[in-house]
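I have a structure here, written as structure tokens, and I will follow up with some questions on it.
All protein chains but one are shown at their positions in the complex.
By written order: A, B and C. Residues from 1 in each chain.
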Amino acid sequence: MISVPCPWCDERNSAEFRPAGESKKRPDVATTTPEEWRTYLYTKSNLADWVTETWYHRAGCRRYFAIERHTVTNDIRTSRLPAAQIRLKESRG
Amino acid sequence: MAESRRLTPQPGEVIDRSSPITFRWEGDSYQGFTGDTIVSALAANGVDIFSRSFKYKKPRGVLSATFHDPNCTVQVDDEPNVRGAHRQLQTGMVVSPENVWPSLKFDARSANQVVGRFLSAGFYYKTFMKPAKLWPVYQKILGRFAAGGITRADAEHGYYDKRYIHVDVCVAGGGPAGMAAAITAADAGKSVLLVEEEYDLGGHLRYGSADELAALARLRAQVATHDNIEVMTNSVVTARYDMNWIAVIQRQPGISVKGHEIHERLCKVRTGTLVVAAGLIERPYVFEGNDLAGVMLSTAVRRMINLYGVLPGSRAVVLTANPEGDACVDNLIRVGASVTVVDARTGGNVVRAKGGKRVKSVELADGRTIECDLVVTAIGWTAPVPLLNMAGDRPVYDKTAARFFPTDRVAANVLVAGALTGDGTTSELIAHGAAIGAQAAGSPVDVTALARVAHPEMYRSTTHGIVDYSEDVSSKDMVAAKKEGYDSIELVKRYTTVTMGPSQGKLESVNAVAIMAEAHGVKDLNEIGTTVWRPPYVPITLGALGGRGFENTRFSPIQPWHEAHMARPLVAGDWIRPEHYGNPAAEVTNVRTNVGLIDVTPLGKLDLRGADVPRLLNLLYVNKWLKLPVGGVRYGVMCAEDGVVMDDGVTGRLSEHHYMMTTTSSGAATVWEWVENWLQTEHPEWEVHCTPVTTGYASINVAGPRSRQLLRRLVENVDLSNEAFPYMTVRQGTVAGIADCFMWRIGFTGELSFEIHVPAAYGLHVWERLMDSGQDLGIGAFGVEAQRIMRLEKGHFIVGQDTDGLTVGYGADLDWCIKLDKDDFAGKPELVWQSQRSNYQRLVALQPVDPTVVPAEASQLVEGTKSIVGRVTSSRMSPTLNRSICLGYVEPRLATPGTVVTCQLPDRSRVQLTVMNGLAHVDPDGSRMKV
Amino acid sequence: MPTTAIARSPIKPVAPVAVVDGWEVSQRRSTAALRLSDQTPRAKVMAKADANGAFAAAHSTAFGVARRIGDCIEVGSDPGGWLTIGGVGQASALIEAAADAVATAGEFVTVIDLTHGRALMRLTGAHSVGLLNKICAIDLSDAVTPNLSAFRSSVAKLVTDVVRDDLADGTRSYLLHCERSSGQHLFDCILDAGAEFDIDVDGWS
Partner (left out) sequence: MAVNGSNAGTAGTTRPGKPTAKYRAKYSAFSLIKHGLTKGDWPRAWRQHELRKHYDVVIIGAGIHGLATAYYLATNHGITNVAIVDKSYVGSGGSGRNTSIVRSNYLTPEGVRFYDRSVKLYEDLSADLNFNIMFGQMGHLTLAHNDSSLRTMRWRAEVNKLEGIDSEVIGPDDIKQIVPYMDTSDQTRYPILGALFHPPGGTVRHDAVNWGYARGADLRGAEIHQQTEVLGITTDRGAVTGVDTSKGHIATGTVVNCTAGWASLINAMVGLKMPLVTHPLQAAVTEPVKKFLNAVVVSGSLHVYVSQTDRGELVFGASTDPYASYSMRGSLEFTEELAGHVLELMPSIAKMRVLRQWAGLCDMTPDFSPIMGFTPVKGYLVDVGWGTYGFKAGPVSGEQMAACIAMQRVPELISSFDLARFAEGRLVGEKGAAAVGH
């Protein structure tokens, strides 16, 4: 059982979380094309390397957050709030 | 029964001679002592043979006298594959040999020994190919040779549980090094878990010299003084997973729960540091006859003599290449056995052992043949490296010391102590363990590495013999496999099954590697490498892994009433719901004519507050929400980003900035996470607070023409008239004296109906008051089945039944609901593109031409012999129309009302269905529910 | 058929049963060393606000800790979420109290009554640690979860809020708190795990 550092709850067993996969930016629905949209829906980098993923702490604080995890060792090197929340914080100073 | 082989009391013996135990073996009654293992007790009674080998059915006796002795696996009562050389004797045990047919003394299949030469490894790959239809017959015969014990369909599950442990240091192995490591770590104030496979701490000291026994006593005393050391004996660290997640199996922990003895307990340990102090395992020698009963490892002999006071044989030949072998010679002489020493260090060697049921003589390299009843080998060691392997290490072979050693590739939070790292005296081992323990505690210490003492490389003699005892694989089999091209250790393992058996390669692996090296003509075992050790280090029962069942079961506050009224329980995920109360059709009719109550508490409810809720709803649902007035209720459908229908329900506006969203019962959790996802990762700037209140309210749907009449008797401060409280609106008020209820007028059943949401603790109270007050109105409860029938009569689809993982919005007849002129909403792009296509199947209402036929749900709509043009997704007999009705999907060209389609039923008969106009079978214009 | 409203917990009360303050509760008294009692009738009010905003600043209770305020206990149960557990029937009072704070906060704050939506129980006794270690993966040592620490995690595979709230005499005690309809399940799982320590059910007081 790997241990996942939640930005709010610290280290917890991975079973407490729902991994939501590689973090992606949602295309602008006004201008998106089928190719772009379905790439967003389906295509993954699936690297054997460090990847940025979104996880949801289902059995804990119920917060979404982003981690950098190595898909070979399962080591996790960073854990932070979702990008949108960071942008909001910055915008509010 | 043969003569007793029990010796006079031995120093350090673990049996209690004052406490005899009676048990049964092969139907006969035997006696042993408390502290005996099954095998030591039988051996004391003169029993030599405990099993028959897997393939050739040869008689097998004690080899290592440890848990992983491949020859001592027995059946105990209804427990298969018990390690007889480890499991302690218990009063009344019924023990029987496994893998014998008809009996241990004579096994008919031992004829295989004669035809063995034709049964080379993997022979079954080379025959039985034709005729194919005969293979099942061959397969049955092969099955006869399956090893192992028996299970019973009616065997007791027994009691198993689990435990989490958090410690600073976990020590695997309670020998001198492990004990010393635990003590120093504990001295440094760390919490320590000390795990030992045997029943007592001590490792090899337990069957050692007087000095070793004295050292053991001192170590045990020190361990006992630390209350920050938890000692687990008869327990094993079975695996190390990422981030030092450690599995420890505690066998028969001696804990009684509700009259059950816990059989095994799985402990899941998160430890700062794992100290591996697993010691060494003595390695068998490969030579002809090495699997005869009476051919033993030196440590097995010492265990039998010193721990159990059993004489393993009186005329012994000991092949020794190390001090432990010499100690074994001393032990044998001490107990009066005649011993012939064959010293491998001066060129002595064993060529082959001969005998029948037990070894009778042994042929030596110098040409001598010696009559004997015991052949002992002490030719070297296997380093038990699986835990290190699981921690990323790939141990390296050292020719000088003739065994594998760990490297620095092992994970940083895993340390290795004791004999795994080198050789030393008792005090040197203790010193090394102590230093590693200090290191584990974070103290900066210089660890003096243990020396690697030279040891002769001895794997195979000049003859071929058994490498894997539990699989009956010989060195000859391996050489043949190599020649056939199965030349890597992994391939030969898979082809011959060497190391794949119940002893998991603990005894065989290094011999297997050495045989491969020999076959390849390479001198360095590293060129062959080792196989990757996989968890668990020792087998774990399914019971321990499963532990206690924690499957959640959710009940509505009204459950006591349902049970009292014989509701048939329906398992709906976590929820237990009333399917019906005896007659669903009558329940339907009652709702259509009088008034009925259904408990819809599991309906998902999300309390949404804040100024931006309308924007959230507009984003989640395919329809529009910006103009919903206070007191208004609207039905909405959610699609995922791929346009697939995800959930539906009604949402009402209770006040300016307060909304209540309902979801399907099964979708409640998913929708909540979906909402949070949008709020947290896309629109954190929005002012919305979302709180799940599904079970904060008991939800009761009051449906039927007389529902208003009923509610007027119990509802305060709400005008229930159609004018004041019209269809698709919500009101808050007091019901049966309970304030803070809200109710909305919706029509899932198609009747005039009010869905009342009551603070949960009062759910039963309100339900009972409603039932009580409605007697004269013919009130009755209805269950999920009646509700399903009524919604089908009304043509409302059920997400997940009338839609599937590919049903994109328009396919579910949602054209009226989807608003593409909204700037944005979940799944919009896919719906836009779908709206420009027409090649998707349509959801339609269907009615069988023969009104008495109810097609099974999932029956396929077909054209010709096999072309599928749609399917039935919902199907019931309608009590209201007194005919069968369906929902289903058809190809667009068949979606025109009036089209007749063919449906193939499960019995392959075919019936005609008519495509209807609109989805509703009953009251299409909804007049009944809007009164 | 009684017409006076009776409030009921999702956990079936063990005999003797009586109605106290409008709630059907068990009157059983246990002096066992390890006890579990249903505390569902207690008021539970949740306030939500920006985790780093003015309201949060005004509240000294940080996420992951609990604070005693009179006979209430305020729990930093979520990032930007504060759950107050009070006496029976105190919900409206607590909401009003919070309302003032909301008014002064000058930011988006909401308060919601969860009394009916949650099951609450108290586990008391030295062995409560050993018991919880069988069904919860969180480290319950003083170093990690001292008295008045709070966390949400999986207990018997159920998402549960846990507040360590030792008794005045120092006896280990935990408040466990889950979604209402699973209350009986959690209660039963705790009793099952506690059988080894001779756990007993204590009534409402």
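One rule holds for everything that comes next: contacts are C-beta pairs under 8 Å (C-beta built on N, C-alpha and C of every residue); 3 or more make two chains touch, one makes a residue touch a chain.
Note that the structure is predicted; figures quoted are calculated from it, not measured.
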Checking the contacts here: which visible chains does the omitted one touch? A, B
For a quick check of understanding: of B:Pro9, B:Gly92, B:Gly143 or B:Gly189, which residue touches the chain that isn't displayed? B:Gly143
Looking beyond the chains shown, say which of B:Asp16, B:Glu261 or B:Glu490 touches the absent one. B:Glu490
Touching residues on subunit B - with respect to the absent chain: 78-81, 115, 117-118, 120, 123-130, 132, 135-136, 139, 142-143, 146-158, 160, 162, 239, 241-242, 245, 247, 263, 266, 268, 390, 480, 483-486, 488, 490-491, 494-495, 502, 504, 534-536, 539-547, 549, 551, 553, 571-573, 800-801, 804-806, 830, 833, 856-860, 862, 865-866, 868, 871, 904, 906, 908
Tell me which stretches of subunit A touch the chain missing from the display. 1, 14-15, 18-19, 21-22, 34-35, 38-39, 41-48, 51, 53, 69, 71-74
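Convention: only the chains that are shown with their structure count from here on.
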Looking at B-C and A-B, which pair shares more C-beta contacts? B-C
Can you give the whole-Å distance between the Cα centres of subunit B and subunit C? 32
Junction residues of subunit C - those touching two or more other chains: 137
Which residue numbers or ranges of subunit A touch two or more of the other chains? 58, 62-63
Per the contact definition, I'd like the list of subunit A residues that touch subunit C in the complex. 8-9, 12-13, 15-16, 58-63
Mind listing the subunit C positions that touch subunit B in their complex? 1, 3-10, 23, 40-41, 46, 48, 108, 110, 112, 114-118, 133-137, 139, 141, 144, 156-158, 179-182, 184-185, 189, 192-193, 195-196
Can you list the residues on subunit B that touch subunit A in the complex? 241-243, 245, 268, 270, 641-642, 673, 676-677, 680-685, 823-824, 828-830, 833
